[in-house]
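Quick one: this structure, given as structure tokens, is what I'll be asking you about.
Only one protein chain is missing from this complex, and each of the others stays in its spot.
Let's look at chain A:
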Amino acid sequence: MLGLTRKDFTLFAIVVVLALLAPVLLNPFPVNSALGQTFNAGYPALMQRFAIFGILVVGFNILFGLTGYLSFGHAAFLGVGSYAAVWMFKLLSFNIVPAIILSVVVAGLFSVVIGFVSLRRSGIYFSILTLAFAQMSYALAYSVLTPLTNGETGLQVYPSDPQYLAAAGAPSGPHFFGLPMAQATTLRLGDWAFTFQVGYYLCAIMLIAAFYLSIRIFRSPFGMMLRAIKSNQTRMNYTGLNAKPYMLRAFIISGMYAGLAGGLLAAMDPLTGAERMFWTASGEIVVMAILGGVGTLIGPVLGSGVIKYLENIVSKINESVLHNALAFLPDGIENFFVTVIHPFVGEGWHLTLGLLFMVIVIFLPGGLVEGGQRLAGLFGRRSTATTAADRDAARQSPAE
């Protein structure tokens, strides 16, 4: 179906269902309950991030997962995409279509240049070259390119901007031919409330499209070629094949994915700043990809979702929340647990993230997908058989 094998189609269908029903699935608790306030994640701003970072990491995975080239500067494309989109808002109108198209195109052009230079080296040199380019873009956006990027303040749309194509009655925020991104309807069922927002559904549809494209790339001859490069580039060269054009194409595709994500970020909230290109942002992309499972199809979506969800929950927990949650314990023990847990929550979210990341790299190099497979393997033979192909994709290392 849709040109996919049955297994891939199942995976695709799962992502489609998850993406479309997220506003319901992520709100399992009543709105005003204590659990709901902590664990519900079904509000639009967060779900948008799930979808957008999903797109970003799916694209990153096409480069790192298939070819094994670890780019440490991927956030640069995200930032460039955001800047391009905001400029379209400033110059044309708040219609998101030209903004997103331009952000993809500009990120694509940008990645042609960076990719052409960086791909002349491999291994750690490639990582450092991409890192250097990203840091350079960041520094430039912060200082010299201030007329283009508005430097420290960040680029945003002012009432004095021309907006040449803006229609008279158009919404005063990003919209899709008159349909504002911020428009939402709330469905109330007893104590539960589900918010369906136009902006989120735009991101979700983009994610579904991006995911579909990535499955097709993974299963195409082009994808095979990229895997061949990963497993043994020297041998590829001996067969008379020039690997460079393939690598460059993979790099550009993943750069365009990042540009799309950047454009969407701007479409959800029409402002952007240089810090989106900082190398910690690039590091975050790598962390998400690794956590989910590099080289697998579903891994990136999983990884970005889990990290954004945990970030949201863990950083919300503060000392009083902890005390409330542990109130059933005797005072001394309660205080002890609060003292132990406190450094890891709230402000300390990055500590938890770092530890989680290290644990994954050390014990589960295949990420959550591998973890799921191991669990499935423990509990039943049948389920391992079905995922064997996916695991092959995860760590393909044919004879060197």
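Here is the rule we use: a contact is a pair of C-beta atoms (placed from the backbone, for glycine too) under 8 Å apart; a residue touches a chain by one contact, two chains touch by 3 or more; residues count from 1.
Keep this in mind: contacts and distances are computed from a predicted model.
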Fill in the blank from the handout: Of the listed "Porin", "Amino acid/amide ABC transporter membrane protein 1, HAAT family", "ATP synthase subunit a" or "NADH-quinone oxidoreductase subunit M", the name UniProt assigns to the chain that isn't shown is "Amino acid/amide ABC transporter membrane protein 1, HAAT family"
Fill in the blank from the handout: The listed residue (A:Pro23, A:Gly42, A:Gly68 or A:Gly372) that touches the chain absent from the view is A:Gly68
Problem - Residue touching the undisplayed chain, where the options are A:Met256, A:Ala281, A:Leu353 or A:Val369 - result: A:Leu353
Fill in the blank from the handout: The listed residue (A:Ala75, A:Met88, A:Leu131 or A:Val338) that touches the chain absent from the view is A:Leu131
Practice task
Can you work out which residue in A:Thr38, A:Ser122 or A:Ser231 touches the chain that's missing from view?
Solution key: A:Ser122
Handout entry: Residues of chain A in contact with the chain not shown
Key = 68, 70, 117, 120-125, 127-129, 131-133, 135-136, 139-140, 142-145, 279-280, 283, 286-287, 290, 343, 348, 350-351, 353-355, 357-358, 361-362, 365
